[in-house]
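Below you'll find the structure, written out as structure tokens, and then a few comments.
For this depiction, one protein chain was excluded, whereas all remaining protein chains were kept in their positions.
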Amino acid sequence: MPIDVAADVIANQPLSADYNVLALAAPAIAAASAPGQFVMIKANAPALNDPLLRRPFSVFEILRGADGTRTGISILSKRIGVSTQLLYDARPGQRMACLGPLGRPFTIVEPPTEAWIVAGGVGLAPFATLAEHLRARGVHSTLFYGARRAADLFYLDFFRALDVELVLTTEDGSAGERGRVVAPLDRRLSSRSPTAPVMIYACGPERMLAATAQTAMKYGRPCQVSVERIMGCGLGGCYSCVVPMRGDDGGAHHVRSCLAGPVLAGDQILWD
Amino acid sequence: MPIDVAADVIANQPLSADYNVLALAAPAIAAASAPGQFVMIKANAPALNDPLLRRPFSVFEILRGADGTRTGISILSKRIGVSTQLLYDARPGQRMACLGPLGRPFTIVEPPTEAWIVAGGVGLAPFATLAEHLRARGVHSTLFYGARRAADLFYLDFFRALDVELVLTTEDGSAGERGRVVAPLDRRLSSRSPTAPVMIYACGPERMLAATAQTAMKYGRPCQVSVERIMGCGLGGCYSCVVPMRGDDGGAHHVRSCLAGPVLAGDQILWD
Amino acid sequence: MDLSVRIGSLTLKNPLLAASGCFGYGVEYADVVDLSSLGGVVSKGLFLAEREGHPAPRIVETPAGMLNAIGLQGIGVRRFVDEKLPELRARKATVVVNVCGTTLDEYVEVSRILSDADGVDAIELNISCPNIKEGGIQFGCSLAGTFDVVSAVRNVTRLPVIPKLTPNVTDVASFARAAEDGGADAVSLVNTFLAMVIDVETRRPKISNIVGGLSGPAIRPIAVRMVYECRQTVKIPIIGMGGIADARDALEFMIAGATAVQVGTANFVDPFIWSKLLAGMREYMERHNIARIADLVGTIDTGHTVAERSGV
Partner (left out) sequence: MDLSVRIGSLTLKNPLLAASGCFGYGVEYADVVDLSSLGGVVSKGLFLAEREGHPAPRIVETPAGMLNAIGLQGIGVRRFVDEKLPELRARKATVVVNVCGTTLDEYVEVSRILSDADGVDAIELNISCPNIKEGGIQFGCSLAGTFDVVSAVRNVTRLPVIPKLTPNVTDVASFARAAEDGGADAVSLVNTFLAMVIDVETRRPKISNIVGGLSGPAIRPIAVRMVYECRQTVKIPIIGMGGIADARDALEFMIAGATAVQVGTANFVDPFIWSKLLAGMREYMERHNIARIADLVGTIDTGHTVAERSGV
């Protein structure tokens, strides 16, 4: 059951000219969140109508007090419009309505299955908590992480500290391999023994997700993708967030990604 | 010529649960402002549409640097709605679009004329700078200042320091005389020699202004009132701010208070 | 304090309904809202058959509003009766079903099925969806069409029949009259305003259907005016909506002439809005010494506004 919290901004750390990490005090949401779930945030005062709607953001980190209790969450935000601008400019002491946790989380694998995590840009967001959960179960994880340039690769030490193997790509070649992140994924899958189990987790731009899902299918690997649709409500009320999927009946159906997702089976989505 | 400044909030001092004094860095507006003029402030980011319009505020204080140069202005704001709420909550470092100075200022008298200033509530705002100007000319000033209760009487020491004589009233009698501010004004006018010149300046709620203007007329005293109309533009563009006035032709006309006012001749207004 | 209002033969425990298309089938919200605390839940629009609706993007935010073209995705009336109605009934929700049709016969057939089902309290006839060509707007934009659909459905059901009017017409009050003449128990208004947003970078519409329906606070002043106009014209109750986001807004519609109100877009912004709306209404009634909220309906005071002034 999601709750709505008037969350205090604890801290707001800019990571670059576009990215920031916003820490919010929200113990109850933090306590209930599972990796892959999201929150709906109203970046301005509730009574103000512009921006009007809340915006969906993955739970990035679970924040903990000195005694280990969950005190809040952070979100990794990329500035692309009016609400993310407000999040970028937010100051400690402000409050923001934060509704969550919402949506269906990732299904977490057990050893000996390996986790291959594929992240594009701000698509890194759901994977900080996922990597922690996988680590706790002793799953070996690899993060394929692509960004525009070296300066847009964040939290590498965080993942290293969780013993996550990093495979980096940048479009301009300023760090890791030059090009898109699906290329090294494909190579690794092609050289991997088909009997060694791998679960692929992906989040990022639509085209990257489609390419990842198709690559996974090519090698017969399961793939959980976290999709991003424009969401009006996050609770199943508006039917704005649909993804075309193959149903059990074999037919094509529009599925609400806020309820059935955001984590969906990559091989059931009808990619454009 | 008015200018538009993206003014930094220098300080924001709450005076009560509803009143605050907001200091804005705006040297050019400060340099050009005359007592009684106002500014139009957009309390949220310019790109946000709620609230949409700017709001008018009297220039309260002229702020000066250590060397006496004008560095900015303050406004005395009373929280009554969405924009004044944003002004109440504003924090240093924020910016606000501030357009001014606007409107026709008070006409300032010379000795031996005395200045009798009548202020109701937040209607005090235009009189801080007026009192300074009057003092500089050696005019003896009296401030008739009414508020709901003692806690809503602000800046008394400021006016005392300018040798302004204070006549206070409160509706609940918690300071000064109990009742409305026009009562002591009327008594003083009735006992004043008709040949001793007095200029009345008034700002406050509409009914107080009407009563003040009518009292002034009763005793044949000139009276400059600063009116408050809902203003869309502050520049004469929208015709929202009109006041019904007797014209030179003897007819009744709607006069834009942002251009012809906000300071208008009390005896020419057609009070309801 | 009496918050109840009457819509035809139906008594609502309070005047607050969740608007069609903005509350799923109601069951989606059972976790966050006590459905029985609402005056009513209006279902998503239902045809006879299932529909998949338009491809995404289906919504885009606009200044103080949003544009949607969902395309009436829905599970069809039979699955609704089988899969959703039992839970709504179990949760003691007052259920209004939003009925769509591509033909007059479909409206009649869907209404007949609902009349036979257990747990439907009223029928809202959606003759005003701007987002699909065959979505009833051909009825809702013609006085004769409005009359025909209403009277045809009237003939097959004892449930209250509430046509929902489109605001995209010159004279909405004439449509309210046509509905009244056709035997409607009430009218609801407004549905969304036909509108569009273009991405200037790609020069393409921002939603897949090119045009969509505008809702939210942006449209509220127009919707209030339309409720006011209809109140001058018809005797049947009006269910008002369009941009209601707090108790003040709901009261504004009631003072303009609405007996009940629906809340759509604001429920997206705050799914916990319902208890706040109710609390705000109660607080207002107390402050203004209003014992029955029904007494507030249509009490707008226009007499003094202009006349009182000395004027020029």
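Read from first to last, the chains carry the letters A, B and C; within each, the first residue is number 1.
Rule of thumb we're sticking to: a residue touches a chain if its C-beta (ideal position, glycine included) is under 8 Å from a C-beta of that chain, and two chains touch if they have at least 3 such contacts.
Computed from a predicted structure; not experimentally measured.
Although one chain is omitted from the display, it touches the following shown chains in the full assembly: A, B, C.
Of C:32, C:156 or C:300, it is C:300 that touches the chain left out of the display.
From the options B:49, B:141 or B:226, the residue with contact to the chain not on display is B:49. The residue touching the chain not shown here, chosen from C:70, C:184, C:224 or C:238, is C:224. Counting the whole complex, the residues of chain A in touch with the unshown chain are 49-50, 244, 252-254, 270-272.
Residues 52, 54-55, 62-65, 67, 141, 168-170, 193-198, 200, 202-205, 208-211, 214, 216-222, 224-225, 228, 243, 248, 251-252, 255-256, 284, 299-302, 304-306, 309, 311-312 are the ones on chain C that touch the missing chain. Counting over the whole complex, chain B has residues 1-2, 4, 42, 46-47, 49-54, 97, 99, 229-230, 232-233, 235-244, 252-254, 259 touching the chain that is not drawn.
Simple rule for what comes next: only the chains that are shown with their structure count from here on.
By number of C-beta pairs in contact, A-C leads when A-C and B-C are compared. For the pair chain A and chain B, the distance between mean C-alpha positions equals 54 Å. Look at where the CA atoms of chain A average out and do the same for chain C: the two points lie 36 Å apart. Measuring from the averaged C-alpha position of chain B to that of chain C gives a distance of 46 Å. Multi-chain contact residues of chain A (touching two or more other chains): 47, 49-51.
With touch defined as above, residues shared between interfaces to two or more other chains in chain C number as follows: 63-64.
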